[in-house]
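So, chain A:
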Amino acid sequence: MNKIKITIDNKPIEVDPGTSLLKAADTVGIKIPTLCYLHLEDLNIENKPGGCRICVVEVAGRRNLAPACATQCLDGMIVRTNTMRVLNARKTVMELILSDHPFDCLICAKSGQCDLQKLAQDLGIREIHYKGEQSHYKEDRSPSIIRDMDKCILCRRCEMMCNDFQTVGALSGINRGFMAVVATAFEQDLVKSPCTYCGQCVAVCPTGALTEVDHTNQIIRLLANPKKTVIVQTAPAVRAALGEEFGLEPGTLVTGKLVSALKQLGFDYVFDTDFAADLTIMEEGTELLKRLTNYLNGDKEESLPILTSCCPAWVNFFEEYFPELNDIPSTARSPQQMFGAIAKTYFADKIGVDRKDLVVVSIMPCLAKKYECQRDEFKVDGNPDVDFSLSTRELAALIKQANIDFLTLPDDDFDSPMGESTGAGVIFGTTGGVIEAAVRTAYELYTGKKLEKIGFEELRGMAGIRQATLDFDGLPINIGIAHGLGNARELLESIKAGTCSFHAIEIMACPGGCIGGGGQPLHHGNSQVIVARQKAIYQEDASKPIRKSHENPYIKKLYDEFLGSPLSEKSHHLLHTRYFDRSKTKVIIKKEQE
Partner candidate 1 sequence: MNKVKTPDDLKKLREDLQGKIKLRESGGHPESIVQVRVAMATCGIASGAKEVMTFFMEELEKRGIDAMVTQTGCMSYCYAEPTVEVTLPGKSPLVFGFVNNRKADEIIEKYIKNGELVDGIIPVTYHTITEKQQEV
Partner candidate 2 sequence: MSKYKMNILVCGGTGCKSSASDLLAAALRTELAERGLSGEVQVVVTGCFGFCEQGPVVNVLPDNTFYIKVKPEDAVTIVSEHIIKGRKVQNLLYTDPATQTKVDGSGAIDFNKKQLRIALRNCGFIDPEKIEEAIARDGYAALARVLTESSPEEVIGIIKKSGLRGRGGGGFSTGLKWEITSTVEADQKYVVCNADEGDPGAFMDRSILEGDPHTVIEAMAINGYCTGADKGLVYIRAEYPLAIERLKTAINQAREYGLLGKDILGSGFNFDIELRYGAGAFVCGEETALIHSMEGNRGEPTFKPPFPSEEGYLGKPTNVNNVETYANIPPIILKGADWFSSIGTEKSKGTKVFALAGKVNNVGLVEVPMGTTLREVIFEIGGGIKDGKKFKSVQTGGPSGGCLTEKHLDIPIDYDNLIASGSMMGSGGMIVMDEDDCMVSVAKYYLDFTVEESCGKCSPCRIGNKRLHEILDEITKGNGKPDDLDRLRNLSEVIKDTSLCGLGQSSPNPVLSTLEHFHDEYMAHVVDFKCPAGQCRDLMIYTIDAANCVGCTACARVCPVGAIAGERKEVHSIDQTICIKCGACLEKCKFNAVLVS
């Protein structure tokens, strides 16, 4: 293809046709500031409404300034990005945006991580010449997410994630003009919307408009309470991302420092959700084998594929949109909830603490987990199996508040018994990981043979929908993988339409899986961050001496001492769940009077 020649700030550049001015400038070290624009290249996610008008530049011969994000390079273009006219326009537009934004940066949850704040600093805004009325909206608190739309700058990223990527449709642009904002239907609270709490809106929000519900203060209080035994579990994706909050390169594994920090914070026991992930594999893998065997034996009642169920946003999604498929997903609870159920029974008994005095905290890359642990089916007499779920970001804040210098912490090990895990548990943190872990176990249980090669490269990657056929000793097993609920929907629709058939499907709501979760350190639009975390996860797996869940000695011990066997009555009671139809229409219709 012929290259296009343009000049930006007197620098000649050659680019491919179709390249935007923004990308072209980037290749020669000219960083044009952006605000609404978002491009997660590795995930094929792009938000380009051209709405904020921060990235405007001067193109010779054009009457108006052009947005660099949306303007394609044309041969011979002469572009200036820093003339007086551009700088004045950019600053004025920024002042306008700030004039309709609360001035509470010092106490804003997003302070220091806020794209808007950083941009104001970069542009040298010291005064706002155009003050005036500010738009106000009702604050909305859900179990997971807080929406303070007074801080919305209408970048539309959340709307794009919610609709285009997740196809959840909880959010839409509403109103017009000055009162235009992104909101739910009828501006009701998120809890009344189809929101799955995936938190991807929060993950991309450039300001403090969308944040997670902060539970750190409750945790500080509980840790100080001598009557309470406070234990913590940490999800696999947390260790691959927490370091970023302390300035480490994305993809730096900080498992040992993480454990040290949690101990220093005063948690009585520091455990690993990976342990519960291994347990999940035992239950879910066994369920898969049972359903597969029934199916192969011609049981008409049995339907395949089996769908994974460890992602709470995904569970919310199919309860809302595919209630007719409620009997297809595995009944296995998520690792967070399996952990809680075992902790408040088996482990509580072991240390002789009443479940009411045992507080289970989870550190999750996820915001939907906050909602999940509040679901009624995961409570005993009103006491939840998991009391609080903190995001990776909240943990970082907690560590900072406790004066802990994270970078100089020594490595430490998880406590026993619920801190012991295999490589299979670790890879739960990435797309393709749960199904790979399940396959490692199911293969050996089904064939009775030992796996030659533990890593299944064919299940890995970042493509939104992936499929692979595995050879179970002559039996071809079709595996489907989707991350992102839009991809999940596509896969489910094709199953409903009968255009493809799978034995098992793994679905995760977030891009890249839990590593790209809504509770993770903010990627600020750089998808390489998520790719690096994925590498770290597989690196941790490879370094583990045991890499198959059914070989975890502590899991074996748990079954021996407490549960009996997978899918036993006790297992069913503690480790499995059921799903509800959330789709019903809420319209009341009045019968005609005679």
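Regarding selection, all candidates are chains of the complex that A comes from, given by their letters.
Heads up, the rule we're going with is that contacts are C-beta pairs under 8 Å (C-beta built on N, C-alpha and C of every residue); 3 or more make two chains touch, one makes a residue touch a chain; residues count from 1.
These numbers come from a predicted model, not from an experiment.
K.L.:
Of the numbered candidates 1 or 2, which one touches chain A within this complex?
P.N.:
2
K.L.:
Using the touch definition up top, name the residues of chain A that touch candidate 2 in the complex.
P.N.:
Within the complex, chain A touches candidate 2 at residues 49-53, 56, 64-65, 67, 70-72, 85, 88-89, 92-93, 96-97, 99-100, 129-130, 132-133, 153-154, 173, 175-180.
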